[in-house]
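To start, I am sharing the structure in question, which I have written as structure tokens.
One chain of protein is taken out of this complex; the other chains stay put.
Read from first to last, the chains carry the letters A, B and C; within each, the first residue is number 1.
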Amino acid sequence: MTSQVMTLSKAINAGLRQAMTDDDRVILMGEDIGKLGGVYRITEGLQDSFGERRVMDTPLAESAILGTAVGLAYAGFRPVCEIQFDGFIYPAFDQIVSQVARMHARTAGAVTMPITIRVPFGGGIGAAEHHSDSPEAYFMHASGLRVVSVSNPQDAYTVIQEAIASNDPVLFFEPKRRYHVKGDVELESSGQGRNAMDTARVVSEGRDVTIVSYGGLVQVAVEAAQVASTEGVSVEVIDLRSLAPIDFEAVANSVRKTGRVVIVHEAAESGGLGAEIAAGITERCFYSLNHAPVRVTGFDIPFPPAKLEKYHLPDLDRVLDGLDRALDRPNSLSGLEIS
Amino acid sequence: MTSQVMTLSKAINAGLRQAMTDDDRVILMGEDIGKLGGVYRITEGLQDSFGERRVMDTPLAESAILGTAVGLAYAGFRPVCEIQFDGFIYPAFDQIVSQVARMHARTAGAVTMPITIRVPFGGGIGAAEHHSDSPEAYFMHASGLRVVSVSNPQDAYTVIQEAIASNDPVLFFEPKRRYHVKGDVELESSGQGRNAMDTARVVSEGRDVTIVSYGGLVQVAVEAAQVASTEGVSVEVIDLRSLAPIDFEAVANSVRKTGRVVIVHEAAESGGLGAEIAAGITERCFYSLNHAPVRVTGFDIPFPPAKLEKYHLPDLDRVLDGLDRALDRPNSLSGLEIS
Amino acid sequence: MPDDAAEFVQLITADGSRPSTSLFEAWVTDIDDAQLVARYEDMVVVRRIDVEATALQRQGQLALWPPLLGQEAAQVGSARALEDKDFVFASYRENGVAYCRGIPAVDLLKVWRGTSQSGWNPYDFGMATPQIIIGAQTLHATGYALGMQNDRSDVVSVTYFGDGATSEGDVSEAMVFASTFKAPVVFFCQNNHWAISEPVGLQSKEQLVNRAAGFGMPGVRVDGNDVLAVLAVTREALERARRGDGPTFIEAVTYRMGPHTTADDPTRYREPAELAEWAQRDPIARLGAYLRSTGALTDEVAGTIDETADRVAAELRAGCLALPDPEPLSLFEHVYSEPHRGLDRQRDHYARYLAMFETAPTRPAVQS
Partner (left out) sequence: MPDDAAEFVQLITADGSRPSTSLFEAWVTDIDDAQLVARYEDMVVVRRIDVEATALQRQGQLALWPPLLGQEAAQVGSARALEDKDFVFASYRENGVAYCRGIPAVDLLKVWRGTSQSGWNPYDFGMATPQIIIGAQTLHATGYALGMQNDRSDVVSVTYFGDGATSEGDVSEAMVFASTFKAPVVFFCQNNHWAISEPVGLQSKEQLVNRAAGFGMPGVRVDGNDVLAVLAVTREALERARRGDGPTFIEAVTYRMGPHTTADDPTRYREPAELAEWAQRDPIARLGAYLRSTGALTDEVAGTIDETADRVAAELRAGCLALPDPEPLSLFEHVYSEPHRGLDRQRDHYARYLAMFETAPTRPAVQS
């Protein structure tokens, strides 16, 4: 086994390189992904290695990026489209939900859409408007798509390859705030059997309460679990990885054990993933639940200016407060209770 | 009080006419809404009465319809945009979620977006692909928007006027399958105080279980309540009307009483409104609930061909089955139980 | 009325004469009378299919039908210019194109009868199934062309769209991509003068063909009711694409003589005089007149063609009525190509739900 320490961004880059080496039908498309290597350098060096036809800088038109990807998939290619930032995916919404998602069903299975859509997402980086959105819930509601997110370099490396290898279209959400975090990556962990992409991962085991999260906030969940443990609370942390479909088996197994759950994400609460997770858990674990599932999420507001994002985004204190509520105890910090 | 029997479609037409008469800044925009009066004739006769500048046939470009509506709102108009069918709103998604929804917040309140977006939605009419979508959940997750739907002529008449009068942008979802249903309409019920648009309506009271629905399926819920009553079950039916924000006070009041709830909609289950409603109810009524909230919805599939829609769409039997599940009893029809 | 031959390529005039003055004659020197008779047959059959499908709709066998009445030459002329290996991405009205691609007529009906979302396997005929989202398919065609270019093949992709579609951002974006990458794609716009109730003048003050130059591609305006002229200009465009010189925009000037769909009532928005005027330029009558003048079309030949058309129509009707209703559980098929835990669960659930009814009594009728 070759293992290497690398950042999450480099792990995606390595995964893309591996996927392109393994299958010459894999092509990358996007704005500034060629010479520049992408504004986050995720595709750095790939155009040098694979040429301009396989790493295509496209004109500025997101609908066209996805729409031509549909045609390329028709022609037997496996396009990997980069959307430069979360907030720029909406012009492509029609092509994604009406075409990419439905072409396989529309043609009764004759045409497959092995398209991967890479989307750097989320806040915590002090960015300007439209650069910190969390649009994942829109896509989990659009039947025909798969939606995944990763929280660490190993998963980044493995899951991007699984997403590309999937014959179904996959939205791959990359947590920008974690791009530069390093971790060990087994470079040979790819290719053999699909499971990282489809399954949730238990990050740390616990008995008293479960935290379900994904992407950029898994780390905050882990930190909350550490602090809670100093207060004698044993927290199980689950990293969903697959946002659509959700691995409810893994989630329900945990909640049946702990009886309590806190769901953490950056996106707005209303209609966010937390709603589906809470509803799905309640359906499956009603008699095991000691408290209603607690949601700790971004507020129902457009992403705020950078100086305010720390209030908007779930942080350690808000996750701990969520844990306290799930545990039916007063806020462990202030001793106060809010309902 | 002038009361008149009219269809739901005529009630919207009458509401539009009234709004245009009351305020000359109200203008209508859309494809085929002028001479033709819209493919559903909702705007019939309005161009004759108000002229081509106030009832504008636009080129075929949904993003432009919404994008120019933003500019018109900047200029002090109150645009009412018709999207011809549910499935054609996605090309306008970017302008709706990034511009219409956020302009007020972006400009710290300086600019208002009193834009109404009329969307004939849902299935049950045997239509071709893209003509039966239920995209409401996408918009309830987009902060800055209000989302409403109506189920009867009176609400149609009142709520369309309230939506137009609102200084916030409103998505107004019209249940196509109910366009031709007649009902009494008080023509003077408009203008005085805003409440229909913001509040849920208890359609029929009951003790044993609550059904929450909206739009085209309220009628199915009512029918299910009737059948259930012949089996000795007392069902309370709630028509949400406001989908964002949800009137959780009304919903929770009912569920605290009944302890059981079935949520019914056409859209896909995953990430649909049912998820938010179930999660919100569980958060508010955890200790009153005798059973997990039950969702009876469309499946997680692209809307199927017309010959299959009757299986996809929640119908009387499926709602009754949902009621049985919520009541912890075997299926009242077959005596069998499915978990 | 843009029927002035000076404004477009025309090889056979509205009254059926053939002045042979156009440079585009060079593209159809191989087309003899026998072949023109074959195109005449195509158009007659295609119109017959259209009439039969319209009748089936009126009789309640189809939920809807989008007639191509009047656009036969635009569709047959262009589709017959293609090679088998080429690939078509069309909208919902290209029934004539589909016929020429060899797609059984009954397959066209599945969508409108509501038994499936599409009627055929695109790879079997080199034609994608109908696209309802206006303009979306122009991007698919451009992407397909990029794929062909990547593979160094000489396949060309052709996309059909309407005058109304030119307003959609997707069509402009497709032209940008096609031009930038010199994609081997032909943009075939059928300007049939109407987008439902909206006249073409609402979409553009300028001739649509002029859109092409600004996007860096040649544009050709052709008499869309002249099957030979359409064949010629399409051949030229295909040849340009095949030799690596990139996309072409063709505006075929034609007319939607029927309603937008069977659900539409055009008397609400257009003058009968306009229709009458276009009837003078009927694509079938014109070619018929020309072929009668050359002697290639005799009553006997015409009779045989009508018989063919009647046979196709009869088969169509029989095929339509025989189309099986899909099984309830087919709802869940082909949404994903690989197992999906969420949907698999819903399918299981629903299968068990349906099974209950097999043993169950009938529910009493609702009093609503």
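Brief remarks on what is shown
One rule holds in what follows: contacts are C-beta pairs under 8 Å (C-beta built on N, C-alpha and C of every residue); 3 or more make two chains touch, one makes a residue touch a chain.
Model, not experiment: these values are computed from the prediction.
Considering the complete complex, the chain that is not shown touches A, B, C. Summary of contacts with the chain left out: across B:19, B:70 or B:156, the touching residue is B:70.
For the chain missing from the display, the contacting residue among B:13, B:47, B:116 or B:166 is B:166, taking the whole complex into account.
Although one chain is not displayed, its contacts with chain A can still be listed: residues 31-32, 34-37, 39, 57-64, 87-88, 91, 126-131, 219, 222-223, 226-227, 230, 269-270, 299-302, 304-308, 311-312, 316-318, 320-321, 331, 333-336, 338. Looking at chain C, the residues touching the absent chain are 166-170, 172-173, 176, 179-180, 202-206, 210-216. Across the interface with the omitted chain, chain B contributes residues 27, 53, 58-59, 61, 63-64, 66-77, 94-95, 98-99, 102, 104-112, 143-144, 146, 166-168, 198, 244-249.
What we mean here is this: only the chains that are shown with their structure count from here on.
The chain closest to the protein's centre is B, with centres computed as averages of CA atoms.
Inter-chain spacing, taken between the CA centroids of chain B and chain C, is 35 Å. A straight line joining the Cα centres of chain A and chain B is 30 Å long. Averaged C-alpha coordinates put the centre of chain A at 41 Å from the centre of chain C. Multi-chain contact residues of chain B, defined as those touching 2 or more other chains: 63, 87, 91, 129-130, 270, 299-302.
Multi-chain contact residues of chain C (touching two or more other chains) are listed as 116-117, 133, 169-170, 335, 342-343.
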